[in-house]
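Omission of a single protein chain aside, the complex is shown with its protein chains in their original locations.
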Amino acid sequence: MAVVMGRDALEAFLAQEFPQVAADFAVEELREDALVMRLKVAERHLRPGGTVSGPTMFALADVAIYLAILSRIGPVALAVTTNCSIDFMRKPEAGRDLLAEVRLLKLGRVLAVGDVLIRSEGSPDPVARAGLTYAIPPR
Amino acid sequence: MAVVMGRDALEAFLAQEFPQVAADFAVEELREDALVMRLKVAERHLRPGGTVSGPTMFALADVAIYLAILSRIGPVALAVTTNCSIDFMRKPEAGRDLLAEVRLLKLGRVLAVGDVLIRSEGSPDPVARAGLTYAIPPR
Amino acid sequence: MAVVMGRDALEAFLAQEFPQVAADFAVEELREDALVMRLKVAERHLRPGGTVSGPTMFALADVAIYLAILSRIGPVALAVTTNCSIDFMRKPEAGRDLLAEVRLLKLGRVLAVGDVLIRSEGSPDPVARAGLTYAIPPR
Partner (left out) sequence: MAVVMGRDALEAFLAQEFPQVAADFAVEELREDALVMRLKVAERHLRPGGTVSGPTMFALADVAIYLAILSRIGPVALAVTTNCSIDFMRKPEAGRDLLAEVRLLKLGRVLAVGDVLIRSEGSPDPVARAGLTYAIPPR
């Protein structure tokens, strides 16, 4: 399915609809078959010991798939997450941004499904993986 | 398994180990077979439209199970979430706190498993449900 | 939501639509708020060592929620599982049937969500828990 919203349009959408969190994220890469999202790690995302918190990684996976879906269907603010299964596998490395790579696996009329691998920038080993389902409102 | 940390001890532990988020939560109820955790909903937890955000509900489920485990094994700061599967089923009601009820289903030597139902205070219908697994460090 | 198909109707539906597996299962109990399904454990369900296999427990959870949904909406053969997250927590006891207790948590126009606890008959400790989502075809 063709890309109908590019990086700038996605980031502008995020800034407008989710102003509380938009500054945390950047669209790093957008291809036909993948989207990579950056979490600009800051103090407020950390747990004691300096690792990124679980809820922050959940938020990263969630927004990354959301934007991957929007990049294909356009600005549908009302798409909602219905399910997320996430595995936390390693500690993120302290002082590094996180990069989340999305694969969009299904884009149906009602449901969209994708998965995400999260890595610390510069490290090959995944920190977390998640599969998410979004419900897409009738148009 | 007997309760070894009560409500006050759990909240004191949270305040000490997770000072960034402790003020968001309160242990509402602690019984032999269940723990109920309150999210004191505030502006920073909301999405446009006034509903609590997905990452905030994830955080609530995560901390609720964490404290349920600690209530049985004592203050083990290093227990870590390894998996969470969460279903978002309804919109939380605007202007209400959320209550998360935990059932601890397994407390093994290495892994603990529980599930959580999240409701808006005063409403019987669940907003979300989650199953979580924690890895418990060797003692 | 009221029960519109009783135990006999559910079992007759299963026998007609899923003849390969219907003999494995029985509806043990059907209440307003719960359904209990029995797996009549036989040799073909076992792994070496005498425990019930993972795929068999998955099948039990899946059929139990399916029938719980049908008990509320009537015989809709085309409802399909879209997601299942299952935790295996203990070995089933050898030589015992399994009982799966369903809670139907959401029955929407498009999606239904429920969870299941599976126990060995006569034992209080859960062997497995699962959350499942079904997509319901437009009527």
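Order as written gives the chain letters A, B and C; numbering starts at 1 within each chain.
Methods note: a contact is a pair of C-beta atoms (placed from the backbone, for glycine too) under 8 Å apart; a residue touches a chain by one contact, two chains touch by 3 or more.
This one's a predicted model, so the numbers in the text were calculated from it and none came from an experiment.
Put simply, the hidden chain is in touch with A, B, C once you look at the whole complex. When the omitted chain is restored, the residue from C:Ala12, C:Ala26, C:Ala59 or C:Ile136 that touches it is C:Ala59.
For chain C, the residues touching the absent chain in the complete assembly are 17-18, 20, 44, 47-48, 53-56, 58-59, 62, 80-89. Summarising the interface, chain A meets the missing chain with residues 85, 87, 89-90, 105-106, 108, 113, 115, 117, 125-126, 129, 131, 133. Mapped onto chain B, the footprint of the missing chain covers residues 82-83, 85, 110-111, 133, 135.
Note that only the chains that are shown with their structure count from here on.
Which two chains touch most often is answered by the contact tally, and the pair is A-B.
Rounded to a whole number, the gap between the C-alpha centres of chain B and chain C is 27 angstrom. Look at where the CA atoms of chain A average out and do the same for chain C: the two points lie 33 Å apart.
If each chain is reduced to the centroid of its CA atoms, chain A and chain B end up 23 Å from each other.
Within chain B, the positions touching two or more other chains are listed as 85, 87, 89.
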